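To start, the structure itself, in structure tokens.
The complex is shown incomplete by one protein chain, all other protein chains being positioned as in the whole.
Chain naming follows the written order as A and B, and within any one chain the residues start at number 1.
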Amino acid sequence: MTKSRSALAHHFDNLGQQYEASTLGMWAFLLTEIMFFGGLFLGYAVYRSAYLEGFIEGSHHLDAILGTLMTAILIGSSLTMALSVHAAQVGHNKLLVRFLLLTMFLGVAFLSIKGYEYWHKYHTHMVPGFTFHYDGPHPEIVRLFLSLYFIMTSMHALHMIIGLGLQAVLVMMAWRGRFSSEYHTPVEIVGLYWHFVDIVWIFLYPLLYLVG
Amino acid sequence: MEGYFRLFPEAASTIAGRVDGLFGFLIGVSLFFTALIFALLLVFAIRYRRRSEDEQPPQIESRDWLEMTWILIPLVLVMIMFVWGAKLYFHMMNPPDGALEIYAIGKQWMWQFQHPEGQREINELHVPIGHPVKMTMTSQDVIHSFFVPAFRVKMDVVPGRFTNIWFEATKPGVYHLFCAEYCGTMHSGMRGRVVAMRPTLYEEWLRSHVRGEPMASIGKSLFEQLGCPTCHRADGRAPSLVGLFGTTVPLQSGATVTADESYLRESILNPRAKIVTGYQPIMPSFQGQINAEELTQLIAYIKSLGQGQEDGS
Partner (left out) sequence: METTSLTPRIHYLNADYGIKSWLFTTDHKRIALLYLSSITLMFFLGGAAATLMRLELMTPQGDLMQPETYNKLFTIHGIIMVFFFLIPSIPAVLGNFLVPMMIGARDLAFPRVNLLSWYVFTLGGLFTLAAMIAGGVDTGWTFYTPYSTAFSNSYVILTAVGVFITGFSSILTGLNFIVTVHTMRAPGLTWFRLPLFIWAHYATSIIFLLGTPVLAIAIVLVGLEHAFGIGIFDPALGGDPVLFQHLFWFYSHPAVYIMVLPSMGVVSELIPCFSRKRIFGYSFIAFSSIAIAVLGFFVWGHHMFVSSQSVYASMIFSFMSMFVAIPSAVKVFNWTATIYKGSVSYASPMLYALGFIGLFTMGGLTGLFLATLAIDVHVHDTYFVVAHFHYIMVGGAVMGYLGGIHFWWPKITGRLYPEGWAKFSALMVFVGFNLTFFPQYVLGYLGMPRRYHMYPPEFQVLNVMSSAGASILAVGYLIPLVYLTWSLRYGALAGSNPWGATGLEWQTASPPPTENFEETPVVTQPAYSYGSLGEEGEVHVD
């Protein structure tokens, strides 16, 4: 059962044009996201090259096992997202919904582990600006490293939360039969966005968890 | 000189004339093109003004040779500006050897100067004419900027690092010193006077001006008080500081670094950042124990250990 009641917006001439516009729009938006995270990565690079030892020390205070687990979960969620896009392309509504829910589940799992990490850091007084206390070597640099860690991962987490919100909307739309093999553009562009969020993490993971 | 209305600043340093010369060239080029465009626009607007509603002017196509001409000529002109400006800038950024070193500390909202023999000044800087002066500057709080319009020099004064600028005054007189980087409430009030004097008068002033201890000597006391000689001595656990300043230091990481003021500062406040080859990372940090002024004094002392002098034991 397909419904293209208002799939074609009034200002477009045909679905092809609309699809082209939506996809180009998402790619353009992701370009801005690259620049946004790029600024953070630049700051990280500048300080890492100046203070490598302190960064190594700081990285040791992150749990690489949890980091690896989170990476695996996120990559898995990209897989399920790709599968949901494919399901949409062939018009399998039920499968689409299931894979979307699975993606969301994995995303929530990722965020839960991250939440646990943050909570743990807070309890061990390792959150700069909140009763930070550190007795080991290179204290200012470890503090700087952890500041970067929190800023970069929370920005990433924020983007993930937005992604989950978008996926929830997709689930609702799919449930109401808004997608078909002719029209499933929103699924594709949310897929693009989610893959991007995944790629950002793929860079964050070694830079934060695997230094030294 | 202060006080009276003028349209062009006084030129009181060796590079002022050269900067003004380059400025003159740019003014010339700008006047030419401004006049050209204004004239063309005026002439065209009048000569080709619409005389009747159904005029059909010729639809003229562009010519590539014309486009290339008015790309290449400006390109040549700006390249001249670049090369001339870059050469002069390079000269301005490289103090000559033997320059008189004066330390400056900028803080909200005043200037503190220290002559090598220990004379201190607040918001006033006495310098000799005919002799290069190199300013070594740091800030105690926010970014300031040391600006003497009559000398055509300016350099930001940044917390956490040392910056340099040099000049050679040519005319005796009193010149404005301005802070040129917005630094808060009394930024406009962070001004001073640079007093350029003939060398004999300058010597007299040095002798008569109330003098504290020379920077290097205060630095030496600090060096001892802080316990530095424990490791920094002949056959000590730490690299020798004798003749260190200005040399190239090999680091454990394989890289090298020049032992300038910034390196010395970093080594005192964040010693683990760069470890010298063959030494252990055991130096404690003095972050929080010394202020910008004391840091400057320590560095002055280390610099005074130039070549072949006794170290601090």
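Keep this in mind: a contact is a pair of C-beta atoms (placed from the backbone, for glycine too) under 8 Å apart; a residue touches a chain by one contact, two chains touch by 3 or more.
Bear in mind the structure is a predicted one, so any value in this text is a computation, not a measurement.
Give the labels of the shown chains that the missing chain contacts, considering the complete complex.
Taken over the complete structure, the missing chain's partners among displayed chains are A, B.
Taking the full complex into account, find the residue in A:46, A:168 or A:202 that is in contact with the omitted chain.
Counting the whole complex, the residue in contact with the absent chain is A:46.
So which of B:149, B:173 or B:236 would be touching the chain we can't see?
Considering the complete complex, B:149 is the one touching the chain left out.
Please identify, in ascending order, the residues of chain A that touch the omitted chain?
That gives, for chain A, the contact residues 9-13, 17, 20-21, 24-25, 28-29, 31-33, 35-40, 42-43, 46-47, 51, 54, 128-130, 140-141, 143-144, 147-148, 151, 155.
If the missing chain were put back, which residues of chain B would it touch?
Touch with the absent chain occurs at residues 2-9, 15, 18-19, 22-23, 26, 29-30, 33-34, 37-38, 40-41, 44-45, 48-51, 54-62, 66-67, 70-71, 74-75, 78-79, 81-82, 84-86, 88-90, 92-93, 108, 141-143, 145, 147, 149-150, 152-156, 158-161, 163, 176, 178-189, 270, 287-288.
Simple rule for what comes next: only the chains that are shown with their structure count from here on.
Quick one: report the Å distance separating chain A from chain B, using the average Cα coordinate of each chain.
That gives a centre separation of 45 Å.
Which stretch or stretches of chain B touch chain A in the complex?
These residues of chain B touch chain A: 253, 270, 272-273, 287.
Taking the complex as given, what residues does chain A use to touch chain B?
Interface residues on chain A, with respect to chain B: 50-54, 137-138, 140-141.
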